[in-house]
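Structure incoming, see below.
Removed from the display is one protein chain of the complex; every other protein chain stays in position.
Letters A, B and C mark the chains in the order given here, with residues in each chain numbered from 1 onward.
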Amino acid sequence: MNFLKPHYSLLLDPFSLFFLCVILLISSVSAVYAYGYVKDEYSPKKTVLAGLLFTAFMLSMAAVVTTGNALVFLVFWEIMSLVSYFLVVFETEQKRSVNAGAIYIIMTHIGTAFIAAAFVLLYKQAGSFDLVAMKTAALTMPPAAKNLIFVFLFIGFGTKAGVVPLHLWLPYAHPQAPSFVSSVMSGVMIKIAIYGLVRFVFFVLGVNALWWGNLVLFFAALSCLVGVIYALMEHDLKKLLAYHSVENIGIILLGVGASMVFIKLNLPVLAVLALSAGLYHLLNHAVFKSLLFLCAGSVYRSTRLRDMEKMGGLIKLMPWTAAFFLFGALAISAIPPLNGFVSEWLTLQAFFAGAMQCPAVGTKAAMGVYAAVLALTGGLAAACFVKAFGITFLAIPRSEDVKKAREAPFSMKAAMAFLALLTLSLGVFAGPVLGVISKVSAFAAGSCGMLVPRADFSSGVYTITPSLSGPAALSPAFLLLLLVTAAGAGAALVFVLARRRKVTAVPTWGCGYYELDARTEYTSTAFSKPFRLAFSFFLMPYRRTEKINESHYHIKSFRYELYNTYIFKRYLYQFGLKMTLRAARSLKRLQAGSIHLYIAYIFLTVLALMIFSGM
Amino acid sequence: MNPSNAALQVLALVIVSPLISGLIRKLKNNLRLRIGPGIFQPYYDIAKLFSKDENISVTASWIFRAAPYVALGSSVAALCLMPAFLPGVSFSAAGDFLAVIFLLSLGRFFLALAGLDAGSSFGGMGSSREMFLSSFVEPAAVLAIFAVSAAAGTTDPAALSLLGAVRPSSVMACGAFFIVLLAETSRLPVDNQETHLELTMIHEAMVLEYSGPSLALIEIAAHVKQVLFMTIAVNVLISPALAASLWPSLALAGPAFFCVKILLACAAVAAVEVSIAKMRLFRAVDFLLFGGLISAVAFILAVTGH
Amino acid sequence: MKIIVLLALPLIASAAPLFFRKQRTIGIINAAGCLASLAVALLLAADLCVSPVSLFGFIYADALSGFFLLTVAVVNFASSLYSVSYVQKDLTDGAISERKSRFYYTLFNFFSFAMYAVTVLDNLGFMWVAVEMTTLASAFLVGFYNTKRSVEAAWKYVIICSVGLSFALFGTVLFYYAASLHGIHSLNWTDMLRNAPLLDPRILKVAFLFIIAGYGTKAGFAPMHTWLPDAHSQAPAPISAMLSGVLIKTSIFAILRFAVIVNKSAAAGFTGHLFIGFGGLSLLIAAGFMLAQRDIKRLLAYSTIEHVGIISLGLGFGGPLGCLGALFHIFNHAVTKSAMFFCAGSIVKRFGTNNMRKISGAAGALPFAGTFIVVAAFALGGTPPFSIFTSELMVLIAGFAGGHYTAAAILLAALGAVFAALIYYITKLSFGKKPEDVPEGNEPLGMKAALAFLAVIMLVFGVAAPHFFGNILNSAAAVLW
Partner (left out) sequence: MNMITVLIVVMTFFMVISKRITSLVNAFALQSTFLAALALSEAVSTGSGGLYTVAALIFIIKALLIPHMLKRITAKIKAGENLGLAVNPMLSIACVAALDYLGWAFAVKVMRLPGPAETAALAVSLSVMLTGLFLMVFRLKAIAQVVGLLVIENGIFLAAVALCGNMPFFVEIAIFFDVFVCVLILGMFVYRINTLFTHIDVDKLNTLKG
């Protein structure tokens, strides 16, 4: 083949179309939002630049999911990273942006090196970068090579997706970008990595061993827990959301990994169910995470704040943003009848079915463990978003900047409203959506050469039924109806029994102390303290205390700062970096400056070569 | 399933739910050799609250006003899904056993927000601890649900209520659900309903700012939640179908047997509450993890067919 | 005929200082001359990939020469454009005298003449002489500023390269000896190639050892690379660009001439191991030095060593793909690295220091160069859609296809480390807040033109290389394989 001119071959199967839809949906909404956001935020020149970069970003992602040529895939993959890098460092004046961008692009580039290695190994077998040729070549490939390729792919795509422990860049890069970019990065870009993984494992490589699925499941569960725990500890609103992206990628991968296991165990229906759960959560996460980032963006735009400890009371100043954020928070906490609930419920169903139908007891037990992990993650996520919403929007403002906050302009509100509506309708009308997604995932599972019966898990518009032995059904619409009825009944009760009661506005009760103000409010740190202590074995929190003595006897002021030990960063990355740099510095002694030394190198080289030729 | 039956069942349970609290309180007092208030005291309390005016903090927002209704709605909706008196009588088309857990988290979410809304540190502390404990309850609950659903092969509660036999796994699961019950209804050793010392209480601290009708709604929601978990616990152990099959002649065997089971459950709760002391917050976590362990054992037993 | 014109043009241009006094006019004439030679080189390369040309028995140019001529011409043109503004700045700063600025252009042209000569000489002895001439001509350019550091660099440059080249001469002598054993009393490459199968492989092997050690010193193979960072960091920026862009490539060309003979002889396949060995070593050492580097021009110099390593790996992996990738990489690296050196030169001039830790906000001070250097850094790190990505991928694939997994793994690891170093340092110095005392804006047109020229090539050849260039490249690779 001619490397000087890689040819772009279009690939539009249901799978890539699904991702294309997600990309276009989220990006266009973010673009609408951006229209209001960039106004009087950046200089005209930078505004144009932002527009160009954003468009390029969108197009590169679209190109990645629609190409049938691995080389072109690689090229657009890198372009995607490059463009998003420039969007991360968009506020080039800030040192934080530059550092975050450096971490991001370096990690993602090294990940790409792994992907490239995997592709080249495939190319060696296939003699072409065309996916179809690769697939046929993979059939006759030795298992060892397949395993190697899979590991490379998982490392490569895992880096982009932010799978723990390769997630390091994510909480730095996503918050630094302008919010309409963060929403696309968190909502869509990291999903492209999922696309790559599924595309090359399901469609090209084929699931070769059981441990592949188990590996994915293990790291997925790790990502869920680590992501949500770090998110609980976070006070930077956007960083908190970024950590939740790590968690949700974990949930998505739980579905994908489970379906890999089921494919290997030849349980087609379950494979389709699990993959549908994963893909559905992928769609849902795209929607509610972008919504949350957009809301965080409008908060940042009007207050210049990202630290929750300085916020509070915004629900009165920005009622719409608050309402939309509440939708997102409920959705991401898997609370019915919103969309996050449906996909997590499906994932749990998949695990339950797996526990029923997998032959080995070990696998059954593993399914239970992963279900428990998912439940724990859900609980912690709910706690985290009670914190995020409560501290940010409720009670009394904690700083002056918050008090002059104002509601976002129309285009931003419109974008957020649309997504908020989507969280609701993707939950209530789960039936048809799941119908489509189950066809997509049936297509994916079918490409692994197993016979997939027509598996459609939706009966009617309102009800979804994972087709197991029994009729376990879920109808979010019906649930909504029940909820509304019951709440209405309560309202009626109040109306009937207590129509004449007075409602008086009084200051908050302070045990007789009536000077309550922002300083006596419960803070984000305080809220997360029980979790910090419960997970102290993992977080290893420590304090830096500082006393300012007025005299020997009297302490004027006492301040302490609380830190967590981020073990992956500390013991994996910083350690490795330290070792590498140390090695590099010791290497520098070679170039000591003495010309005699340099001639001696030539001398030794010549001698060595002479001896080498003698042997 | 017959909607009218199911609706009647839900209505009946909601109406008797305060009675159960009263009953437990009475039993506790008697066990402590006290007389205590009558078993209808909860009804009087609710009536009194409805008749009172309401104070709402100036800092509170619409979240604070909406929370009681959402809480009531979520508890009742969850109750709708579970068959109680008769096998298979529930709105199980709306959702399955897992949905119950998710539904309850809705009410909890809003109450926790309301706790933060007033801006008092008690509310914040209460909601922080409530969310903390509940997030450890969920895995235990889910595993227990898996365990009991394993026999039926589905998480559909209606199908569960048709199972006819008592299995080791269901016994373990029942134990797990009992621990979940204690935690979710803020009873000893996790929480203490009777104290009003703010620093030790959890649920009560969260709803500290409420008064009047709103508080009444929250109380009702709590009662409903309690009866729901009791129903789950007892029906998991001995399903309505089994009960009905004991006296096929007697038409109302199921309902009658259900009442007996509930009474026994009340006795058990009362016995536990008078016999153990409240745990520190982090010991409570261990207690919940113990519950998770039990449900894990139940799950293993279930998937291995016991 | 075109060859004569090509060789004559620099000599004519070198006479310009005799007739003109103003630096700017001379510079423009110089640029015009380079443009002319670029045009001639293009035509010539187009001819050569059809059929080789041989003149007077000692000039012989085939497609390979054509390719190298083209590369040299491109870089020369760019740096001649850049020189105009650069030397002018030196004059206004008073770093050099008017007389010296004229001397600069004379040397510049001798330098380019020598490099052209290397690629078109048939007689291997004369080729050696030409390579030595490139050293001597560029020595004064390295020591141009006549400061302590630059003279030190120049001294090391001349001495180390001369030592290396003397070994190369010894290797040439051995080649001649091997030929003369069969009664071929000629140093002409064509004759040797014709009789390559006859020659005694043992002698050829030993001779090639000395050749690769000798010319390798000039080509910047580790561990003989030691002159390179010093010379590159001390020379004027346009000269640094030519040094790392094309000078070292001409020595690679010299090595290739001999390697072809050895590969055609009974000792075929022997060269591969040596290329891979030197390439891997260069990659590792360069990566290490780049990770812990403070001087921006030294950073670029070490990255040159790294890219020479890649080229050498490509040649070692061999096969049509490997050779094609290596040659393409030679061109891409020449273009991209020149662009980097131009930006670095302007930034260093503006901030008055080579120390990257003392530079920040270059994009603010020099909107064009400061921004461009980031893009060029990505291009140099091997990011699409820039051309280096393609050639690196070709080399990588050749490595995997040839089953050289260790070397390929080393290549990937080194590429990762180098990318990290480049991006970390370059973005740090380009972005961020610019110090108050540094003036902003007014970037000379010459620099912008040179950078734009190179940028177009980087991008176009990355997306889809033009057809004629594809021909040149393929036929050049065909000479090797």
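Simple rule for what comes next: a residue touches a chain if its C-beta (ideal position, glycine included) is under 8 Å from a C-beta of that chain, and two chains touch if they have at least 3 such contacts.
For clarity, every value in this text was computed on a predicted model and none was experimentally measured.
Asker: Quick one: jot down which shown chains the absent chain touches.
Answerer: Taken over the complete structure, the missing chain's partners among displayed chains are A, C.
Asker: Tell me which of C:F67, C:W128, C:F317 or C:Y425 is the one touching the absent chain.
Answerer: Touching the chain that is not displayed is residue C:W128.
Asker: Looking beyond the chains shown, say which of C:A32, C:A46 or C:I159 touches the absent one.
Answerer: Answering carefully, the residue with contact to the hidden chain is C:I159.
Asker: Return the single residue from C:L69, C:I96 or C:A139 that touches the missing chain.
Answerer: C:A139
Asker: Which residues does chain C use to touch the chain missing from this display?
Answerer: Missing-chain contacts on chain C: residues 123, 125-126, 128-129, 132-133, 136, 139-140, 143, 146-149, 151-156, 158-159, 162-163, 166-167, 169-170, 173-174, 176-177, 180-181, 185-187, 202-203, 206, 229-230, 233-234, 289, 292-295, 298.
Asker: Could I get the residues of chain A that touch the absent chain, sorted low to high?
Answerer: Missing-chain contacts on chain A: residues 588, 591-596, 599-600, 602-603, 606-607, 610, 613-614.
The rule we apply is simple: only the chains that are shown with their structure count from here on.
Asker: So what's the Cα centroid distance for chain A and chain C, whole Å?
Answerer: About 45 Å separates the centre of chain A from that of chain C.
Asker: Centroid from C-alpha atoms only, then distance chain B to chain C, rounded to Å. What do you get?
Answerer: 78
Asker: Express in whole angstrom the distance between the two chain centres, defined as the mean CA positions of chain A and chain B.
Answerer: Each chain reduced to its C-alpha mean, chain A and chain B end up 34 Å apart.
Asker: Hey, what residues on chain C touch two or more of the other chains?
Answerer: none
Asker: Two or more other chains touching the same residue: where does that happen in chain A?
Answerer: Answer for chain A, listing residues that touch two or more other chains: there are none.
Asker: Any idea which chain C residues touch chain A in the complex?
Answerer: So the residues of chain C touching chain A come out as 155-156, 159-160, 163-164, 167, 205-206, 209-210, 212-213, 217, 223-224, 226-227, 229, 285, 288-289, 291-292, 321, 324-325, 328, 363, 378, 381, 383-385, 389-390, 393-394, 396-397, 400-401, 408, 412, 415-417, 419-420, 423-424, 427-428, 431-433, 461, 464-465, 469-470, 473.
Asker: Name, in rising order, each residue of chain A that touches chain B in their complex.
Answerer: Going by the criterion above, the answer is residues 312-313, 315-316, 326, 330, 333-336, 341, 344-345, 348-349, 351-352, 355-356, 361, 364-365, 368, 371-376, 378-380, 382-383, 385-387, 389-391, 393-396, 463, 468-475, 478-479, 481-487, 489-491, 493-494, 497-498, 501-511, 516, 518, 520-522, 526-531, 533-534.
Asker: How about chain B: which of its residues touch chain A in the complex?
Answerer: Of all residues in chain B, those touching chain A are 50-63, 68-70, 72-77, 80, 91-96, 98-99, 101-103, 105-106, 108-109, 112-113, 115-121, 123-125, 127-129, 131-132, 134-139, 141-143, 146, 149-150, 152-156, 159, 198, 208-209, 212-213, 217, 220, 281-282, 285, 292, 296, 299-300, 303-304.
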